[in-house]
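Left out: one protein chain. Kept in place: all the others.
Moving on to subunit A:
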């Protein structure tokens, strides 16, 4: 651990607590200082003694654990846990909230529950929800209301918070630029007097009970466009209610116990914690007949996006044929809230001490999760790999059940994936259709154990290599020419917009319009024709039936494809050798499909739908299917736009990102 260098990208932060310095100056009186010094020395002494004792105890415990005398059934672990101070015998909480340009903090009874003074981060309105009976932090969010749409997310969140909870607000830097009237009105309805008039670079703090009293509000106006309002510090008291009053009275069942545990700890999950009409947490979807994937373990790879995980698990547990006992959620880090979500649904979760940084960390988390999955289910031949920001189609397991035997029998296959990179609303049509592709889409896929154990695990990129696991898996050294099976219409939907490599723009451009199957029990067509040789026969049949489009027209124009339905069309583009994707990339761009790197190809052939017609694109002369080109047809060549400054850099960066 000591060898790891801290992330060089992080700039050292400077403390900007001049406000506090000024405050302390005022208190700089001799007697007080002396008292403080004596107090500090005493405190230090006590701390040192306690720590030494703790270290000794821990050592002894560790030693004895090792020496675990087999003669004895006693677990000699010493109880190092110091009994916690009960919080709830106090009826009043002291709350301190600070808002300024470069720092915000919130302290509850002297404990800092929020402190953010990082540069270029955490701009906007910070919201903290406290349990009105215990004072525990139930949710912590920041909404960058300087940017568009974040105020909508805040409104959504505030609406989900149960009545009676204590809400704390504070602004860091700027929180008003895109704070629209709807949001301001919600804040007003919570009792804020200032919110409707919040403006550019104002500082603001507010503490109130949802649907109840206001405990305090402070505001500092920005005097001029170029400057910020003075820092504000709000100190107030909050009266706690009884635990009884803070809980719902659901019937005492096993499920409701889980619900109660969850709802007394966290906030922001809406109707699952509704007292009157809570949304179910058990789904019991119809079982699948002859389910071939009932015993296949499902690994859900998660980080610290508990709301995403909540949405993901709901859809997963609602899919027909799901087997909750086979699901394990792997959480990258010791985050409590994702674990709470896992326990709410009665699933098992595993936490992973973060190693390495950024992409390498994701990659190491994947490795640990996959290895653990095959350890926990030693009989499994496959594992389903999912991520926390996916919706799972209702027929996800049905789709896998119908196709998994191919992965077992056809050695030329690398994976089965639920995701079609090129399956957008306007390019995917047939829920029963499958393809073979040379790329590895990820986003809900099946991994063969032998592939993992014999090939991938032993040479998985080590932490110091900052590689994306999926990019690595796509490299020819790993893929070795094998292909993945994908559906025309995806069985997963990528909803995440906050992530390591994600932002709103990127999501809007490449993921939002992705087609997602919602039809249950789709019977897949011709699964056997997906085998290596059968697929070639199938492609030749399609090309034989296909009508050659008019190559004198502009392929980007809608009129390039006739206004028909259910026909097969083929076009030929120029592709000098296997790696020449010049024309394809331009075509993909104008068709508004994935163009950041090449996806969805099979031997220089792409298959998609246009205007509900099957649309084949063949790269000539590189593709073996070039022979199907009539000699009169000249393959279409599309030139890449002249390089403008910066323009080329965007896709290059984005392409390297994990999606």
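Note that in this section contacts are C-beta pairs under 8 Å (C-beta built on N, C-alpha and C of every residue); 3 or more make two chains touch, one makes a residue touch a chain; residues count from 1.
The rule is simple: contacts and distances are computed from a predicted model.
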{"item": "Hidden subunit of the complex - UniProt protein name among \"Ribitol-5-phosphate transferase\", \"Sorting nexin-6\", \"Small ribosomal subunit protein uS9m\" or \"THUM3 protein\"", "value": "\"Ribitol-5-phosphate transferase\""}
{"item": "Residue among A:105, A:374, A:516 or A:535 touching the omitted chain", "value": "A:374"}
{"item": "Touch criterion as defined above, residue of A:325, A:537, A:564 or A:634 at the omitted chain", "value": "A:325"}
{"item": "Sole residue of A:153, A:214, A:281 or A:350 that reaches the chain not shown, by the stated touch rule", "value": "A:350"}
{"item": "Listed residues A:364, A:420, A:439 or A:613, member touching the removed chain", "value": "A:364"}
{"item": "Where the unshown chain meets subunit A, residue by residue", "value": "1, 68, 70, 73-75, 77-79, 254, 325, 330, 348-353, 355, 364, 368, 371-372, 374-376, 378-379, 453-454, 458-459, 462"}
